[in-house]
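Of the protein chains in this complex, all but one are displayed in their positions.
Here is subunit A:
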Amino acid sequence: MNKLISVIVLHLLLISPMFAQELTLEGTVVDKTGIGLPGVNVVVDGTQIGTVTNLDGYYSLQIPSRDVTLVYSFIGMNTVKEEVNGRTRIDVILSDDSQKLEDVMVVAYGTTTKEAYTGAAQVVDKEMMENRPVTSFEKSLQGTTAGLQVTSSSGQPGAQATVVIRGIGSLNASSTPLYVIDGVPMAGGLNDINPNDIENLTVLKDAAAASLYGSRAANGVIIITTKKGKAGQTRISFNSQVGISSRISDGYKLMNSSQIYEQSWMGLYNWGLLYGEHENGDPFNRQDAIDYAHGSVKETVGFNPFGVDNPLDDNGQVIPGTKVLTDTDWRDEVYKTGVIQNYNLNVAGGTENTNIFFSLGYYNDSGTTLSSDFTRYTSKINVNHKVNSYISTGISNNLTYSETNAPPGGSGFANPVRSAEVINAASPVYNNDGTYNWDNKAIRDFNPVGLSELDIYRYNDVRGILNAYINVNLLPSLSFRSTGGVDYANSKGLNYLNPYHGDGAGVEGRSSMSRSDNMILSVSNIFNWTKSGADSNFEVLTGQELTTGKSTFLSAEATKFPIPGFPDLSWGAKPEQPSSGPSEWKLLSYLGQAKYNYGGRYYFSASLRGDASTRFGEDNKWGLFYSVGASWRLSEESWMQDIAWLNNLKLRGSYGTSGNSSIGNYASLGLYGSGANYGGFPGIAFVQPENNDIAWESIASFNIGFESRLFNRLDVNMEYYQRDSDGLLFGKPLSASKGFSGIITNLGAMVNKGLEATLDYDAIRTSNFKYAVSFNITSNKNEILNLVNDRILSGSKLLEPGASLHQFYLQEWAGVNPDTGQPMWFVNADSDDKAGNVIPESAYLDPHGSGRQVTSSYSDAERVRKGTALPDFYGGLTNNFSYKNFDFSFYFYYSLGNQIYNDDYATNMHDGSQPGINLAADALDAWTPNNRYTNVPRYVAYSQDEGNQMSTRFLEDASYLRLKNITLGYTLPQAWTERFHLQGLRAFVSGENLFTLTKFKGFDPEAALNGRLGNAIPGVKVVTVGLKIDL
């Protein structure tokens, strides 16, 4: 009956205008700059009557009466309602509503609005991550967010970057932030997440933002929200992107074959003059030295790269006209042009009650280095469903399979990157008969080109992340949410070393296989209670969380492979020691949070969390973490309303604590481990000393800042923070008499203080041309406050109170003695490296006139403090242009004041101490009696001058400015796409890391956060073209 009445009423409503007088209304719709907006929908509220504005923003409309309301709407703009009230002309200004879209942000255990938030957090939108030729999203974050430092230390496809939020807060434990995906903390393996599946990220920086994650929040938190479907038309989009990658820079030049041959000759000749002696004890004369050098040079270099037996004259120079047969550029052999392919298919859609999103992704990077590549297949399903008026539920599912080929890194002989630097150019890749040449003077039997064909280093990973939730609104003011997560990873590794050459030759081939799986289960149950008054709002969250992690591994190995190319263990005639074992951790937590806001002006928040972890000592199982925060929106105060140019001003402050529990499982126990077998008997050995006191690292964070918007164009945000880390987990160095060189203990305190500033400026906002620029800068100062030992020497670094964690401590290079060609170091007798201020016997006055004492005896020089590996400033500069259907953006990343000890360069500047190992072309400038003023010492074969020992000679300023990304895109006009029955089509060309400005000599100044290089694959630069089609 009711239904019938409503149908009749509806009909009456529709019919009635036919009897009413038709009235005409007109007007224009413009944007804030006064330019007409075409295509704006103008509808009479509650009816189907409406029209669309023309190119100039003009509209005219027949309306049923003069007392209706009109609704003006346009995508990306605020919707405006106007009561006609008898008017015949209505002009409307629509403003951008992008500001409004940013308002809701995902934070710890829920969402909030930007206005209401008391913490320091920044949202990074999908635009920053989509269609970037990187395997994992964190690499796209470099330079986007103040306080966030991202460092890629390897160009291995699939390798992850190091992410640090607001300075390194830990000495020994991990400084990696906690990653939370769709509300559930996840284990590492960021490259298992397809960046194209991410809707946005929230970087939680201070205690008010992160402290609710308790013992895992010390290094900040990054919350990942994946894409979801929206009610409305189902949208299918297909992205494809293809590109080529290459080594990021050329690095310093290496010697060619003639140069290394001549240089080696000179080294032998110098050796002869200095140390050569006949059987009877008579020293060599000049001719003896020449003869010795002629006789030994081929053996020293390994090969005579020339067409004749005696290519050098008595001055060690190549006789003009000598034909060079071999001149191998080993870098050209090891590095190649990579191809990147990235394809993604997304389907998003839904109804009011159910929305879905699913995607398929394929990513392949063939790598820039021999036998390094990465292939990934991803799939994602997100479903959210409203069961009834008070229950909603959803599931989010990521499934990933990847295959990586990654040659070994570090100083191992099988590392192709190192091979390219140390094998000299006189060594051929192939023998005359076309087979590989396995001989060279640097790493005999390791030809990187040959090994890339014969050896296998392959890793397969399967990852499933499945999160599900149910949300129940128990009362209008009370809701309950239960979230369960499964994060499962299964990894398989295969290292096959062929029986003939390289590492496997000694055992006639070796194959090792490993399998590990890691399962993290987490459950959280959270109650949320909200009470709104007329002027205030009160919100309380309380709940419990349990996370358990269990991993197992299995590895086995066999040697003696009779047939090459078959890596399966079944082929190995001799099985080796297998191993397996589980490992386990648990974290039990209770948490609560309260938020209060009064009048939309004053906001307060407080949180508390208790965590118990299995990793810590008997006496320190529980940790308690809290935070308080407040913000004040001054611009909402009545007395601020008159300041028209100030659109927003908010002050914020917070203080709180969090913890770091990133140390190994069972770290507190004294343990004996297996495998110490002897003479065929099984044995065990003490492997870990007991430490019952071991506890959390705690960080107390203070943050104060403001957010503002001026002239409706310029956003200015600034923050000051101080993060005090205490009880730092650190391998306290021990005397050998205690059996171990160190023990993990809570011994240190450190502080990171910093200033962050972000400026966003909408410079031009006409309807056709837009230009926005955004700049951020972070200055972070890291300072150790307290160590158990007064100072700890660790390689090239000195840890001590008052200094940075990565402070270099090195002998100070004083150049080359112009009279002898020997290296010199400043004595620095008054340094605190050695007790007493005794000038050693070997000291003499600096011949370069510095007035200081120098020595040519390395061990007599004392080490001094020389800068740090951490930058003084870093940040990004982003520029976005759009003109009609073109968009163009580029952004820079910069890092200033950081130093790198260039280990690679030191290897190639050995001054003869490693004869036969390749040299940098700079070594041509070595001291000779005719080249006395140089920074390169004399070149002597088997040199004992120690000039290439660790000193500031190889310490370089690694400040740099990099064009991180540049993209030009074109979106096809709608009229055209409609003709092809498409919803949208965009084509783009994009470049990553195309240009770097730096004084650093190596491949990549980004290579190391700690300032040391490890022969990792250099970074890459990439150019891609792509197409995005919306169906």
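Keep this in mind: contacts are C-beta pairs under 8 Å (C-beta built on N, C-alpha and C of every residue); 3 or more make two chains touch, one makes a residue touch a chain; residues count from 1.
Keep in mind that, in the parts below, contacts and distances are computed from a predicted model.
Not counting the visible chains, the remaining one has a UniProt entry; which protein name from "RagB/SusD family nutrient uptake outer membrane protein", "D-xylose transport system ATP-binding protein", "Dimethylsulfoxide oxygenase, delta subunit" or "Cytochrome bc1 complex cytochrome c subunit" does it give?
"RagB/SusD family nutrient uptake outer membrane protein"
Could you tell which one of A:G36, A:G50, A:P733 or A:G897 touches the chain left off the display?
From the options A:G36, A:G50, A:P733 or A:G897, the contact with the absent chain belongs to A:P733.
Touching the absent chain in the whole complex: find that residue among A:N431, A:N768 or A:N789.
Counting the whole complex, the residue in contact with the absent chain is A:N789.
Of the residues listed, A:T69, A:T351, A:Q641 or A:N677, which one is in contact with the missing chain?
A:N677
So one chain is hidden, and I want to know which residue out of A:S605, A:N898 or A:Q914 touches that hidden chain in the complete assembly.
A:Q914
Touching the hidden chain in the complete assembly: which of A:S482, A:T820 or A:T977 does that?
A:S482
Just the residue numbers, please: which parts of subunit A touch the chain that's not shown?
Touching the chain left out of view, subunit A contributes residues 277, 279, 299, 390-391, 441, 443-444, 470, 472, 474, 480, 482, 506-507, 523, 525, 527, 544, 546, 574, 576-577, 579-586, 588, 612-614, 618, 621, 665-666, 669-691, 732-743, 745, 789, 792-793, 833-836, 859, 914-915, 942, 944.
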